[in-house]
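Written out below as structure tokens is the structure these notes cover.
Here the complex is missing one protein chain, while the rest keep their positions.
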Amino acid sequence: MYVAVKGGDAAIEAAHRWLAHERRGDPALPEITALQLREQMTLAVDRVMAEGSCLDRDLAALALKQSRGDAVEAAFLLRAYRNTLPRFMAAEPLDTGAMQARRRISATYKDLPGGQVLGPTFDYTHRLLDFTLAAEGAAPSVPEEDAEGTGPMPRVTGFLTGEGLMRAEAPDDGEAPPDLTREPPSFPASRPLRLQALARGDEGFLLGLGYSTQRGYGNAHPFVAELRVGEVEVLVEPPELGFAISIGEITVTECQMATQFAGSREEPPQFTRGYGLVPGQNERKAMAMALVDRALMARELGEEATAPAQDEEFVLLHSDNVEATGFIEHLKLPHHVDFQSELEKLRSIRRRWEAERVAARKEAAE
Amino acid sequence: MSAAVQEAGGYNFAYLDEATKRMIRRAILKGLAIPGHQIPFGAREMPLPYGWGTGGIQLTASILGPRDRLKVIDQGADDTTNAVSIRRFFQRVAGVEVTTRTAEATVIQTRHRIPERHLTEGQVLVFQVPMPEPLFRLEPRLTEARRLHALGDYSLAQLRLYEDIARQGETGSSYNHPVMVNGRYLMSPSPIPGYDNPKLHRSAAILLFGAGREKKIYAVPPWTEVRSLDFDDHPFRPMLAAAPCAFCGSRDSYKDEIVSDDRGGRVFVCSDTDHCRENQS
Partner (left out) sequence: MSALLQAEGLRLRFGAAPALDGVSVAIWPGEVVAVVGESGSGKSTLLRVLSGQIAPDAGTVHYAGQDVLALSEAGRRRLMRTEWGYVHQNARDGLRLGVSAGGNVGERLMAAGERRYGSIREVAARWMERVELDPARMDEPPRNFSGGMQQRLQIARCLVTEPRLVFMDEPTGGLDVSVQARLLDLIRKLAKEMGLAVFLVTHDIAAARLLAHRILVMRRGQVVEEGLADRVLDDPRHPYTQLLVSSVLAA
């Protein structure tokens, strides 16, 4: 009996073997490869890559395979791995204005320079299960590219800023943004820190928070000024070189929301910008992030902050799913020492309670 | 170093890179200089989940040297699964000698207990801490809690005690009962049972506390005054099961209560497995 509750060595070994077995599934079926996942489970891989904050789709696919498809577990694997990597330098800010957009839409203008580009989206599909996918078939044909190409795509927020209708962002103060993975967050948090936390925050958490701002918990009357998905170049400037060189490109999703702001003593009424940027293709998260980013500006703008999405300590300290899942799941660890103290405490309080009741009954009887 | 890297299977000695260790050591020194004060630090992601001891592991990794002898306990025992897992981790990435004997260990990482045997000078006890902020149930906002610490304003914590006594005749917290360190900072002793609280007072060993997810380190240097929060006329009284240990017969050690059958049978055994073994031999 005593042995049964303690002694974990053998149990851990066995559990790991069993886990590996479950991961593989029916051995009669071919084993799925990380490459297949990378190519065919692209959005799952993108999510893992973003929340694991390690922009490598091959590693994300491997993590997803190892985690049996559990996105949060995969993000965790990726984070732990990334943490052991040497850090050479920080990249230059991405120029999303120069993006090779595969998809670019604006809800605020019917048409605009560069055009609306629908791209690969579920948006106008009918959500009917496609049973032909159950059978393996030939690869679908590639749509033809517009011969003219899309041409340059100026950012929509640029039109509004040019007209003075969109609140100008604080100019670059030349200061390096804080690094959430190296320094603990401090409050009140700067916007770079908030955006960083949101970019690697849990998609579901941000989705719920963003949604809540639309339902009256935090004032939001948002418009999607622009949503774009595509490839951007990553540039670094090695100090010994003195100029920036390209080290490749990554896919990102960027969302800029325009939200009304009533103005204050110093500032005229105008639009403000909520900003979302997510590695990979993830429009849902980029949009939710933009909503939450805007909600978190309440303090700076002197708006009344009453909703959860406007509370930066609440949002930032609970958005990281690796932290959250760890702390929730740690409840599975043995807590019998604490529980034992609770038992003794409860018994002691109960004894006192019983004694008082007996005394009261006696008094009543007398 | 290359040999050590080899041993650890491609990782640096004790997993963390040296720059990270230096950063953590600086936080530890700061913590020792301001006993009980929480020092924010850049906690790293570890290959173990948050909440499973990442703070303690980072502390241990930063102070461990090749000649150290490491003991890891969870709930007082060396053979609970999480203790086994963390011990294995350090065997794998640091190759240090491990032991289950409290007396022989130079570094002891613990979750939720302090060993029964008196620790001595030269030993370091590393606590895994889930919530470092002792005021968090009373004031969840870190900015406000930080202000209360700065002002030394702990009337909220005292008020909580008052309410417990008024309602149930005694303090409400049976574990993780807050302590005043060096008469200045209110500190969470981590979820150790109240029974262990007095062992914090004037401890010969260095006490280090690490919270990975919350990114805080704090410390109590040797021989520091550590008082459990209480009232003069309702002194803090730790709870202890009355029954003797079914294995070693000890009456003054902290016990685990084990359900021995489905008719309400109970057996009490030492939670500290090493202490129990010593008693039996």
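Think of it as A and B in the order they're written, each chain with its own count starting at 1.
Simple rule for what comes next: contacts are C-beta pairs under 8 Å (C-beta built on N, C-alpha and C of every residue); 3 or more make two chains touch, one makes a residue touch a chain.
For clarity, every value in this text was computed on a predicted model and none was experimentally measured.
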| item | value |
| --- | --- |
| Displayed chains contacted by the hidden chain, counting the whole assembly | B |
| Residue of B:I34, B:I165, B:C248 or B:V267 touching the missing chain in the full complex | B:I165 |
| Chain not shown, touching residues in chain B | 147, 150-151, 153, 155, 158-159, 162-163, 165-167, 231-234 |
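Please note the rule applied: only the chains that are shown with their structure count from here on.
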| item | value |
| --- | --- |
| Touching residues (chain side chain B, partner chain A) in the complex | 11, 15, 17, 40-47, 49-52, 54, 74-77, 79-85, 111-113, 130, 141-143, 168-170, 172, 174-176, 191-195, 213, 215-216, 239-241, 247, 254-258, 260, 267, 269, 271, 273 |
| Chain B-facing residues of chain A, complex | 1-2, 5-9, 11-12, 76, 79-80, 82-84, 86, 181-188, 313, 317, 322-323, 325-330, 333-338, 340-345, 348-349, 352-353 |
